[in-house]
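For this view, one protein chain was removed and the others were kept in their places.
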Amino acid sequence: MDQFLNAAIMTLQPEVLGAIGLGSLIGLIFGSIPGLTFTVALALALPLTFNLDSISAIGLLLGTYIGGMTGGSVSAILLGIPGTPSAAATVFDGYPMAKNGRASLALGMAVIVSVFGGIFSLVVMVVAVQLVSKVAITFGPAEIFALVVFGLSTICGMAGRSLLRGLIAGVIGLMLMTIGLDAFDGVQRLTFGSTNMLQGINLLVAMIGLFAVPFVIQVFDEHRRGIKPPAQATDVRAELPSFRLMFANLWLMIRCAFLGTGIGAIPGTGGPIAAFLAYDHAKRFSKEPKTFGRGNIKGVIAPETANNAVTGGTMIPLLALGIPGDPATAIVLAGLQIHGIVPGPALFMTNQTEVYGIYISIVVAYVAILVMQLLGIRLFVHVLRVPPRLMAIVVIVLCGIGAFSVRNSIFDVYTMAIVGLLAYGLIKADIPATPIILGLVLGPILESEFRTAMNLSGGDFAIFYTSPTALVFFALALLIVGLQLSGEFFRKKSKNAAVGTSNA
Amino acid sequence: MPQKMQDAFVGAVLLSAGLVWCVLVWRTIPPGTGGGDVGPRAFPLLLGALLSILSAVMIIKAFTGTPAVEADLPIDDAEPEDSSTGGSVGWLTVFLTFAHMIAYAFLMQKLGFLLSTVVVVASIMVTCAGERSPLRIVGMSVGVAVMCWLIFGKLLGVYLANGTWINLG
Partner (left out) sequence: MMSTLSKGGIFATALAVFAMGASLPAKAEYPEKPVEMTVLFGGTANTIAQLLSELMAEELGSPVVPVSRTGGGGAIGYAHVQSMRPDGYNVVWNSNSINTSYHLGTLPFNYEAFDPVAQISVEVPVLAVSADKGWTNLEEMAAAVKESGETYNIGISGKGSFTHLTSVALFNAMGIGDQMNYISYGDGKAPVELLAGRIDAAIQWPGQFLSYVESGDLSVIASTGADPVSVLPDVETAQAQGFDVDISMWRGIAVPKGTPEEVIVKLEEAAKSAVESEKFQSAAQNIGFEPSFKGHAEFGEVIAEDDAFYASLLQELGMTN
């Protein structure tokens, strides 16, 4: 208890609070601007922490991380371009809501459930960090592979008109990610001898191209044809979600927060899977699944709760095991290390005060984000008043900056343009774009975990079917695919029957 | 039927892409060290094959299948409806936008962020956004470039591209 008070006193100093607030603001800015992501923000924030004391440094980094995760929903809702891969699932219903003039409601709900998810996962972490980290350890390559397969099965739910087209999109996403240097064997794949191609297609760059380029093309196309933007978009009221609406969805929020925390705790998976699974879950258990994709607020609540619950989840392996779950948490890890805080099992014995400091910083960061973003909504919705063609120009420039800044590579700006053109072509051909992003996100994990597992077992597939955990996830994936197939089959039947009776 | 024709065409394009991919993968990626290892070739090859099969199914469905199911279902996808059923495609717009992005990448490397942004934004204003007022064109292009340069480059410390020919910023 003494240590907790100590930590509280240390954390609630003005300069520490300032650091957390600043971090949250930077994170929010980077997260909410299409093209820029919080991984870049964290890389920029890291050198700033060298000159800070350890608690301020932690606060700055955690604030940036959490702010970035939360901010991703802003451009997903307003422009249909996710600010981070974790916010890609928010586009489904957030963007239609904005088009229907309910942007501020979606934005408000997104930030509130984000804070809920984040605090929920923090509570889980405080209560059960040792237990959860023990469970997380049992997730080896075979189990993570199974989990990723389960994640891929959500393609069914977002395939749009036909499962076939969804699968094609997913496979294209998976294919794109195999280009470049294969880290496992040090072999070049489809690089055609070009050094630039060695770096492969970066997930963030591909995501920018996938969502932003079709957006820009569509805006210019409409402008050329003289189509006026819908009137509702210019009339935005600052409408915030009511408590009734929140309570009505409390159970959904809790389930999605659990899901996010659990998936976040497994190293190497992270936000996007959690968000897609949560969205799929919300749609599948909804009484009116048809309204999803047309502005159902549940389609915003589910992914946004889950992706922020991931923040607390990833802190568990980070602190308890010293394992960063993604590039962003790897930078947080570096920041901790440079201040002499070595995450791992011994941390909770030797650095109790810092651990409490981390907990308190997370709470402060969420409070800061809640305040900033609720105030910011009034500002954000004005984006919708900007004439679309001017917005499109700004988006091009921001995406240019964003694609370049991921790896400081011009190659990535070319990649963005090419992936964008490809995506536009596919959308025109009725191939849905979102399964592509799922393939992009999950492709590298799917392949590497599979290969590691086979490597471990000496080429024996038994490693997959002898693990109960893996079997559970395979079964869940099968269940989802099965439900989808039977659903399509019955829909077809009932339609034929309907046609038959009307003809008669 | 146009829908059928479109499906068959898309399927054919994807099928040939999948087959070309497979050939390239087969010819350029070594199979791996053997033993229990899954080599670097296995996944790309499998995916290429999968794409070919799926697109073949798409072609078959286009000729024999029941397109009614696909066409009548409500679109529960996030893509705006008008983008997929908009009829004639503004291929000129597509080309212009794409060309500008490629030019942006090229110029960014040669002229640096600031100059390339001014040039590209001005050009897009004229060609894509149909802007004719010189004042607005200059204002927008210089404004966007300088604002981004100040906010991202100077305030937030994002590394912006430097030019190799000349480098104003």
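A few comments on the model shown:
Order of writing sets the chain letters: A and B. Residues in each chain are counted from 1.
Here, contacts are C-beta pairs under 8 Å (C-beta built on N, C-alpha and C of every residue); 3 or more make two chains touch, one makes a residue touch a chain.
Computed from a prediction, not measured in an experiment: that's the story for all the values here.
Contact with the omitted chain, checked across A:N6, A:N100, A:N196 or A:T469, is made by A:N196.
For the chain left out of this panel, the touching residue among A:N100, A:S286, A:N455 or A:T469 is A:N455.
Only one of the listed residues, A:L61, A:V132 or A:I323, touches the absent chain: A:I323.
Within the set A:P267, A:G313 or A:G420, the residue that contacts the chain not displayed is A:P267.
Of the listed residues B:A12, B:V138 or B:L156, the one in contact with the hidden chain in the full complex is B:L156. Although one chain is hidden here, its contacts on subunit A can still be listed: residues 15, 18-19, 21-22, 26, 43-44, 46-48, 50-52, 137-138, 140-141, 180-181, 183-186, 188, 195-196, 198-200, 267-268, 317, 321-324, 327, 330-331, 334, 337-340, 342-347, 349-350, 407-409, 448, 451-452, 455-456, 458.
As a working rule, only the chains that are shown with their structure count from here on.
Looking at the complex, you find that subunit A touches subunit B at residues 26, 29-30, 36, 40, 44, 80, 91-93, 95-96, 99, 158-162, 164-165, 167-168, 171-172, 174-175, 178, 182, 184-185, 187-190, 192, 213-214, 216-218, 220-221, 223-225, 289-290, 292-294, 389-390, 392-394, 396-398, 400-401, 404-405, 408, 410, 413-414, 416-417, 420-421, 424, 427-434, 447, 450-451, 454-455, 457-460, 488, 491-492, 495, 499. In the complex of the two chains, the subunit B residues touching subunit A come out as 6, 10, 13-14, 21, 24-25, 28-30, 32-33, 35-40, 43-44, 47-48, 50-51, 54-55, 57-58, 61, 66, 68-80, 83-84, 86, 89-90, 92-94, 96-98, 100-102, 104-105, 108-109, 113, 117, 120-121, 124-125, 128-130, 140, 144-145, 148, 152, 156-161.
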